[in-house]
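Okay, handing you the structure first.
All protein chains but one are shown in place.
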Amino acid sequence: MTDVTLAVVLPLLGAFLLPLTAHRGLHWLGMLLGPALLALAALLLFATWTAFESPYAIALGGFAPPLGITFYVDLLGLLFALAVPLTSLLLWPGGSDEAAIRQQSLTLLLAAALTGMALSGDLFNLYVFYELAAVASYGLAASSATGPAFVAAFRFLLISALGSVVTLLGIALIYFKTGTLNLAHLATLSERLADPQGLAAFAMLLIGFGVKAELFPVNAWVPEVYAATGKRVAALLAGLASKLAVLAVVRILLLVFPHDEARQLLLLLGTLGVLSGELAAWQARDVTRMLAWSSIGQLGVVLVAFSLPGKAGLIAGVTVAMHHLVVKSALFLLADRWGGAVDRLKGAATASPLGAALFVLFALSLLGLPPLPGFWSKYLVLSGLAEAGSGMQHLALGVILLGTVIEGGYLLRIITRLYAAPERDIVPPAHRFPNLFASGLLALLLVAGAILIDPLWQGLNTLAASATDTQVYVQTVLGGKGITR
Amino acid sequence: MIWIAVMLVVLTLAAALAVLLLENLLAAVAAASVVSLGVAVMFVILQAPDVAMTEAVVGAGLSGLILALALRRLGQATLDIDANEAEHDA
Amino acid sequence: MRNIATLLLLGGLSFLLLVITGGLLFGNPPMLIGQGIQQAAPTEVGAANIVTAVVLGYRGLDTLGELSILFAAATAGGLVLGSTRGRSGRPGGFILRTGVDLLFPLMLVAGLYVVMHGHLTPGGGFQGGVILAAAFFLPLLARPQESLDHTWLSVIEALAGSAFIALGLAALFEGRAFLTPLFDHGVLGALVSSGSLPLLYLAVGLKVGAELASLLVRLSADDEGAS
Amino acid sequence: MNWAIGLVMFVGAVGLSVIGIAGMLMSNHLFRMVLALAVAEAGANLLLILAGYRWDAAAPILLPGHSTQAMVDPVPQAMVLTAIVIGVGVQALALSLVIRVRQHYATLDMRVARQRMQDALDQAAGVVPPRSQEGPAGERPLPAPTRTIEAGGPHD
Partner (left out) sequence: MIGALDMLLLAALAAIPLSALFATTRSGRWLLVAAYAVQFGLLIMLQPATAAHSALSFQLLGNAVGWQMDALGWYFAVITIGSAGFAAAYAAGEWSEVNGRLGLSLRWLYAGLQINVLAMLLLLASGDFVSLFIGWELTSWAGLILMLLAGGDAIRASLRYIVYAIAGGMTVFAGLVITQAAVGSLQFDALHAAAPSLGTGRLWAIALLFILGFSVKMASMPFHLWQAPAYAYSPAPGSSFLGSISARMGLFGIALVAIKLIGLAQLDRLSLVTDLVDLRGLLTWVAVFTAILPTFVAMRQNDARLLLGWHGVGQGGYMLLGVIIADRLGSAGGLLHVFNHATYQAILLMAVFAVIHRTGTADLNRLGGLVTRMPLTFLAMLIGIIGLAGLPPMNGFVSKWMIYRALIVDGHPLLFVATVISTLGTVLSVYKLLHNTFLGQLRLEHEQIHEAPWSMTVPMLLLCVVVFVTGAAPGLVLQYVAAAQQAIGLEPVRYILGGIESPTGSLDMLWITAILFAGFGIGAVLFYLIGGRSRRVHQLDNYAGGHFLTADVRYQYSDNFYAGLMHRIRPWYRGSFEWTESALVSALGAASTLARGFFEQANPAQWVLVGTTVIMTWVMWYALG
């Protein structure tokens, strides 16, 4: 009964059943159902994590791997899968009216889809889960039911749907050339995709999955959606959903397109993302959009990290991604009450000293102040870039450092306002307790990460060693009888 | 056979262009249905009866219905803009 | 100016697409898994319609995901449009009403037929579900004052979706993988065959029908007024 | 000549995708963008079906007695089934959003809707929109009529 499929299925079941609790006095059940199922999923994944010995594959429906859909369970997938129910629990919307129940339903669907993306070992199944996550996030983006939210959600939908069409074209292209969808099977056939057509297919997949990963040319939806919707939703999308989309890209990159050109493409787009995101954030005058643009920049760093070849790249990427997951979620939670103009924040620290202290902590970690984890994540990326040492990578190194300087400028602008004297005795509102509590938990996580950085790194080493080994994947899924022609 | 295919493709592409170019939105919706139907016939030619049936039922039928309903509702939508304007002026 | 640039880019894009994909082999695909499925499906799943075997068997999880997407879209639509209030509009004419009355049972039967024969012939839960939704929706067009009971729709929706998952979980409880087909395969081509596939398609059909019906009702509803 | 059908259909698939994408890009009409999206999706679906098409094969349905016949690949067909349903779900959601946008901002023009959204966001955040000074004079609200100097006023 510790089958990890349950971690995907249970939230789905919950999402289906949740609307029923809107009727006939079942509110208490509705309030409990979602968190309980998410907690169950988290426990399940945690149990799997602790009992984990070696990667294994689950053939869904009992059909032998290349034919049916497989779930592939390894440490990388489990780590990201575990992050999903935990973060969703932390950012649970709550409430018991009809709209709130719908929002919870969508959150559960999002959680199920993201867990599925972490575990899936099938290209089209990835696409389906990605679409599920996308549709759920359109709904969440519009959930604040204001005019801007509708426009932003519609624009998000358009970009994302266009991306989906492009992804579908890419999948068709891959299917044309290989006739299979299983990632392990594709890995054995990857030399068939080492030509312009294969690269084009990768580019198409990248554009499709990149929409949620806030990849450079397809991320225009980010600032407006985050500004128009609730901050918990923004935290969910920026913190969690983007990481899982990145994971999907990374799986495809590692297994199906282990070519330098594909990595270079990722590096290029990541670098441009850092540059555009940080530059745009420099002039942002309200906190939410500043954080949104900064999130684009950070996601660029994540992509640059994952574009590094081999173990180093994976370790760096996972570290940056997890760090950003913690920090950006927490910052958006804090921006719930502080999302307005930066200048309105004067004196906020007096009203909410704990909130301000947490904000400073997260901002410093984002900037990479040692010994906070942000420094180590940045160190891993930069030393990887310096090690790899091509011109493009040195450029990326410079751009990331420049981005940090700009980031320092605008984050400090917020921090100095927080601690400035209040103007005309208008004190910005204090935080709601749940948000403060959640970001406090994340802060504890951050500090624990700072203290335990070396054990974590060693754990990541073993994780990366198995995750970057294509042979292990293929052997595990196809059992050594990879069908090749 | 090949000529049927060519005609079909030309027809479908023309309908697709019509979707973009027709002034009347209802006509554009109809053109979109024609595109779906054309694609459905192509699916039949491509030996995909299941998909053809789905495309015909969903793409031409349901989707057309949804679009038409939405168009009707767009036409009669009462607007919140008046309330907004009042707010702006205040 | 911008449109010209867009057109130029588009031209470039389609040219590139054609050039890049031009070297593909048409009409002779590698069919690595297709071949395997065709050989294995009759014995492994027992459905005469191999597409159904793929949709519900080999790629059953995709179908669950697809149902969830539809559900997500319906939920999000509900979140966006809010709960519907009344519907107004002129009642349809005599002919429309009578026609709809006559059509309703026919469509119901047709929908159920398509759903239940999905494992044998083209068609299945989605197509049948759409027909069912239309069957329930058309009377509303004829008689705008009446309304579909949302509670029932949502109950059907929830239970049908849960039934799909429950069928999958049943296999899990028996120690097999999620969504493993249950029961005997039966005789290839018989109505009662291919194990639990017809049941799955029934669940799909009901869920799709209920979801689309509620979606249609919601879209056809009047505005709640300026709110 | 059956193989040529694939080529013709391929042109059709790419054509539909490109026309759909073009429609989404060149139109600023919200409703038409949704329509164009449907067209683009149809093109992508067609391409996917083509990926499993064999010119010498039958539909993947086992009929009694013909069990040995070559069949087209069933997997892309299953994928396209999924994709079509996904498409219609997204379309319905998009249309509900369009209805709401129309209600809130009284427009179906993407540019206008975007501008109004931006202004609303700026206003909610407490940031003065920079556009108000830079926009063409005609679009700016006229200054409120002031009293004439003879009537006396703060100048005195």
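Order as written gives the chain letters A, B, C and D; numbering starts at 1 within each chain.
The definition used in the following text is that a residue touches a chain if its C-beta (ideal position, glycine included) is under 8 Å from a C-beta of that chain, and two chains touch if they have at least 3 such contacts.
These numbers were taken from a predicted model, which means no experiment stands behind them.
The chain that is not displayed touches the following shown chains in the complete assembly: A, C, D. Looking at A:Ala42, A:Ile101, A:Leu385 or A:Val477, the residue that reaches the missing chain in the full complex is A:Leu385. Touch with the chain that is not drawn comes from one residue among D:Ile5, D:Ile21 or D:Ala57, which is D:Ile21. Annotation for subunit C: contacts to the undisplayed chain at residues 6, 9-10, 12-13, 16-17, 19-20. Where subunit D meets the omitted chain, the residues involved are 21, 24-25, 28, 110-111, 114, 118.
With the whole complex as reference, residues 155, 158-159, 162-163, 166, 195-196, 199-200, 203-204, 206-207, 216-224, 261, 265, 275-277, 279-284, 293, 364, 367-371, 375-376, 378-380, 382-383, 385-387, 389, 397-398, 401-402, 404-406, 408-409, 412-413, 416, 419-421, 453-454, 457 of subunit A touch the missing chain.
We adopt the following convention: only the chains that are shown with their structure count from here on.
More C-beta pairs in contact connect the chains of B-D than those of the other pair, out of B-D and B-C. Per-chain CA centroids place subunit B at a distance of 19 Å from subunit C. Distance between chain centres (mean CA atoms), subunit C to subunit D: 22 Å.
With each centre defined as the average position of its C-alpha atoms, the distance from subunit A to subunit B rounds to 35 Å.
Annotation for subunit A: residues 124, 128, 131, 135, 138-139, 142, 147, 150, 153, 169, 173, 175-176, 179, 181 touch two or more other chains. Chain contacts: subunit B has residues 48-51, 54, 58, 62, 66, 70, 73, 77-80, 84 touching two or more partner chains. Of all the residues in subunit D, the ones that touch subunit B in their complex are 1-2, 4-5, 8-9, 11-12, 15-16, 19-20, 22-23, 26-27, 31-32, 34-36, 38-39, 42, 45-46, 49-50, 53-54, 57-61, 71-72, 77, 80-81, 84-85, 87-88, 91-92, 95-96, 98-99, 102-106, 108.
Residues 49, 51-52, 122-124, 126-127, 130-131, 133-134, 137, 212, 215-216, 219-223, 225-227 of subunit C are the ones that touch subunit B when the two sit in their complex. Across the complex, subunit D is touched by residues 124, 128, 131, 135, 138-139, 142, 146-148, 150-155, 157-158, 161-162, 164-165, 168-169, 171-173, 175-176, 179, 181, 224, 227-228, 285-286, 288-289, 339-341, 343-344 of subunit A.
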